[in-house]
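The complex appears here without one of its protein chains, the remainder shown in place.
By written order: A, B and C. Residues from 1 in each chain.
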Amino acid sequence: MTGALSRLSTSGRFLVAPVCLTVAILAFGAAVPEFPTIANAGNVLAQMWVLTLLAVGQMFALLTRGFDISVGAVAALSSTVAALAANHWGLPALPLGALAGLVCGGLNGLMIGSLGIQPIVATLGMFVGARGLALLITDGGQVVPLSQSGIAAALAYNSLAGIPPIAWMALAVVVAAAWVLNRSVLGRRIVMLGSNPDAAWLVGIHPWRVHLAAYGLCGLFAGFAGLLITIRAGSGLPTEGTGMELQAIAAAVIGGTALTGGVGRVSGVVVGAAFIQVLFTGLNLSGISPFLAGVAVGVVIIGSGLLEYALRRFLSPLEQNRRMA
Amino acid sequence: MNKRTKSLLGGIGLLAVVATSSASAADKTIGFSMPDLAASFWVSVTYGVEDQAKQAGVDVIKVNAGGDANASQQIAQIQDLIQKKVDAIIVGATNGDAVKAVVEQAIAAGIPVVGVSSPPNTDKLVAIVSADHYDMGKLQAECLAKAMGGKGNVAMMAGPSGQTWSDLRANGFRDTLAKVAPDITIIAESRLADNRNAALTTAEDWIQRFPELSGVYSATDDMAAGIITALKSADKLDAVKVSASNLSPTAQQLLKDGELACTSIQQIVAQGRAAVDQAIAAAEGGEVKKEVVTPALLVTAENLDTVDLSSVVAPSDYRP
Amino acid sequence: MTMAAAGSPSIRFAYRPPASAAIAFVAFVFFAILVPRFPTLGNLENVIRVASILCIAACGQAVVLILGGIEFSFGSSVALASVVTVLTLPDTGTLGAFAVGAGVVVLVGAVNGTLIARFELPSFLVTLGTLMIGAGLASTIAGGLPIDAPASDAFSWLARGRIAGIPVPIALAVLSVAVLYFLLAHTRLGRFWYLAGANVNAARLAGINVRFVVFAGYVVAGAFCAVTALILTSRVASGQPNLAPNLPFETIAACAIGGIPLAGGQGRASQVVYGVLIIAMMNNAVVLLNFPVAYQRLMIAAVIIGSVLLQKLAGKGWQTGARSGGSS
Partner (left out) sequence: MLNFVAMDEARKQAPKTDRGQAVLEIRGVSKQYGATCALDGARLRLYPGRVHAVLGENGAGKSTLVKIVVGAIQPDAGTMLLAGKPATFRSVQQAVSAGIVPIYQHLSLFPHLSVRENLSAFALGGTRNSRAAKAIVSKETARAWLDSVGLTIDPDTELGRLSIGERQLVEIARGLGQSCKILVLDEPTAALSHAEADRLFAVVRQLCAAGTAVLFISHKLEETEAIADDLTVLRNGRTVIDAERTERVNRDTLVHAMLGETVNVGVRDLPELGEIIFRARGIRIHRRAAACDIAVRAGEIVGVAGLVGSGALEIGAALAGARETAIGTLAVGDRIFPTGNRERAISLGVGYVPSDRHVEGLFPVLTALQNASASVVPTFSRRGLIRRASEHGRLVPWLERLKLQPLRPHLQASGFSGGNQQKLVVSRNLALANLRVLVVLEPTRGVDIGAREVIHDAIVAAARQGVAVILASSDLDELLALSHRILVVRHGEIEGEMSPSSGRETLIAALAGRGAP
């Protein structure tokens, strides 16, 4: 009994996103007959990756008990850098955009890990700075069309086994994130730092290096999101991504990532992002005010917090007895 | 509150219609993708689209990217419309280049696409309904030059950077001004302000920095409202002429009060209507006019009463 | 000013001007020399008027930061208030509409406070949620579009009027800072905010009703923000569903630049003023210099990070938990 409940308390958070996703799919399915079709699933699968990549990156920052509000701006900067690089050196230079994201994230990590600046201040600075840089290199925010937009369009819209090639690439990157989190030493260290910072220090982990890596990953994934934007839009969009940072945090939190660090699963975050995407798509297709999506996301965020509170309240007497026994 | 309920009910009602109509071949469903329902410009276009569709008996699914900077949102929404297998799509682009690929995708999927006002940057569109944003800037330049007597100093509240419409309007203004009034100098340009509050703040700063200011170009009427508020409170409204684009109820009032020299407009409701007509024609395989131009107009206090507002601006009680 | 006790460099003193005062002063001198027309009376009034609107909301943010929390929902409650104010204007008259609008912001604060104090949820999570809910509601109610308010002197008085020659927003900001100073320095509630923010366990054991204190903090923060909301609404004379989306970030930046450590338990009203002034002077200067947007943003970023770093290096007040290499 107690075991099952405590399992619920640790894994209950990961149920929020799947339950919400299912409810959303059923609700929209009832309203729009086309909604729960395979083709539409493919459609959602093609669209959700920008948000997913941002949210997965965000998860790494949240795992260390921090967060990053610069991801939207960094994605826009990366998108622009990618387009400029591709136009200058050809399409293979596109990944330079992700490198720009990595650099931004690394700077965040250094400010937070080495200089000890609070994450909100450091990433707020990056948020403003990356936007400025994006405007600077595009002559005040001009869109940078890709000269080889045909290949980009093929990557973005041709179907490869049901979903576009670019979605497969995003999926691969997300799987890589799961590998980093679950299988790599770095992933373990990030979780260890977030789970118990004192102990991490005691077993010989250098906190600043892990901060650097975690925020670097966060920036790198924002960079990947920027690449995705560039390929889908066939151009670099320096002013893209407004409000995406909050959506990314929302997706990560709904996906079960704990603000208190140490808890997070890539699969959960992906489902959380999928939920938000389904919400937007469904509200779009059903003609209900798109503004209600924000309300729904907000309610789910607070609801997931309350659920955790309820589980904690309900389980704590049992836990206490166990501890004493 | 009531409104929200209504919109919810409307939505659900629409769903019912959508659900039954998609099976029937006679009724058509048109998708309408626009950048920003928080801009009066697009509200008026939407009004034209919805009203014309109602009269023609077709359904409209409208999707709103929620901001000029949300190109990837719009891309996703157009994909949704493709997925929804609408019979035609009307697109007002956040950015013509950014949505080019997805629009070509729609066309490849056999869905005709009509560009409206801010058309996607592709030659495969079945029709383009627009007036040139460039012309709107041009008309402003001519009007402002006259109001200023051909000399003085102008500041440009040029609207957000990186948007097709604001860039075109600004270019039209700049080019024309250089031609018709070479004695007028452009002394400042702001691309940061994109709403009334920011325009107000920037204008206040300009008034302090440039006492010699005698004219302001404003990319939209909403920003012009902010600029005029700033001028009024600095008591400089007589010395500084303001021109704008678009004609919301606010702008009409400003014109009547003589606070706004002129505003250049597109007949945007008419554009919305024309876009629907072309879309229906395309969907039914009928004859489509490749290019529909509703010329830009200049509205001043004098001709305000004679302008056919029904083709320009949505009724003030209309809510999308 | 007291002298440092011999041999104990770690000792700090409660009474000293915040380091941000020096930064603000240097920035002022710098801009006055370099930026044309910056130090004119009219321009300075502009700077202060813009600063004052931000300042009032930043006072609210300061309360939350002292409590060790963070407040994001300002971004949408301001918009919600402006929409509601303009919509109720025809039925209730100017004063009534202002009251309703202010009530909305305070209500959002109360909801935040309840969730944070009663259910012990992280403020980050709660205010992020209410931010999104508020934005959605504001847009839904307004149908996404700005709603114009009928022009009236009464309605625009808050933003445009003058009291004894002083612009109303500036007067209200002075009042807000005075209220904040008074609350923090002279009231029981303010003292409890410091205590709860400095060590919530110890505060509880010292017999303080921490739940009420935290709740009250978020309500008061809402009240400050409500004043900003009304001034902004009056200023743009319309209900804007997208009125000031960056307000939470601007207020946090202002407090951080002013030197309020985000760890809680510390912060003074004067720090809010200096932080806000630094931001406002910089924003004004880049407009006067006719700088491109890009440089403006880069400058803001540099100032945020730079001034926080400078204060961190200068004073030890920023060290929250000194552990070698660790930070969290």
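Just a few scattered comments:
Criterion: a contact is a pair of C-beta atoms (placed from the backbone, for glycine too) under 8 Å apart; a residue touches a chain by one contact, two chains touch by 3 or more.
Here the structure is a predicted model, which means the values were calculated and not measured.
When the full complex is examined, the chain removed from view is found to touch A, C. Only one of C:Phe72, C:Phe98, C:Phe155 or C:Phe192 touches the chain withheld from this view, namely C:Phe192.
Those residues of chain C that touch the chain absent from the view are 2, 5, 8, 10-15, 185-192, 194-195, 198-199, 201-209, 263, 265-266, 317.
Looking at chain A, the residues touching the absent chain are 3, 6-7, 10, 182-189, 191-192, 194-196, 198-205, 262-263, 320-325.
In this text, only the chains that are shown with their structure count from here on.
Our note on geometry: chain A versus chain B, Cα centroid distance of 33 Å, whole angstroms. Averaged Cα coordinates give chain B a centre that lies 35 Å from the centre of chain C. Residue numbers of chain B whose C-beta contacts span two or more other chains: 4, 7, 64, 161, 191. Of all residues in chain A, those touching 2 or more other chains are 135, 140-141, 289, listed in ascending order. Residue ranges on chain B touching chain C, taken from their complex, read 1, 3-4, 7, 37-40, 43, 64, 161, 187-192, 195-197, 200-202, 204-209, 222, 225-226, 229, 233-234, 248-250, 253, 319-320. Interface residues of chain A, counted against chain C in their complex, comprise 64-67, 69, 111-113, 115-118, 120-122, 124-129, 131-136, 140-141, 193, 197-198, 201, 206-208, 211, 243, 246, 249-250, 253, 259-261, 289, 291-299, 301-302, 305-306, 309. Residues 36-37, 40, 42-43, 46, 49-50, 139-141, 143-146, 148, 151, 156, 160, 232, 235-238, 240-244, 283-284, 287-288, 290, 292-293, 296 of chain C are the ones touching chain B in the complex.
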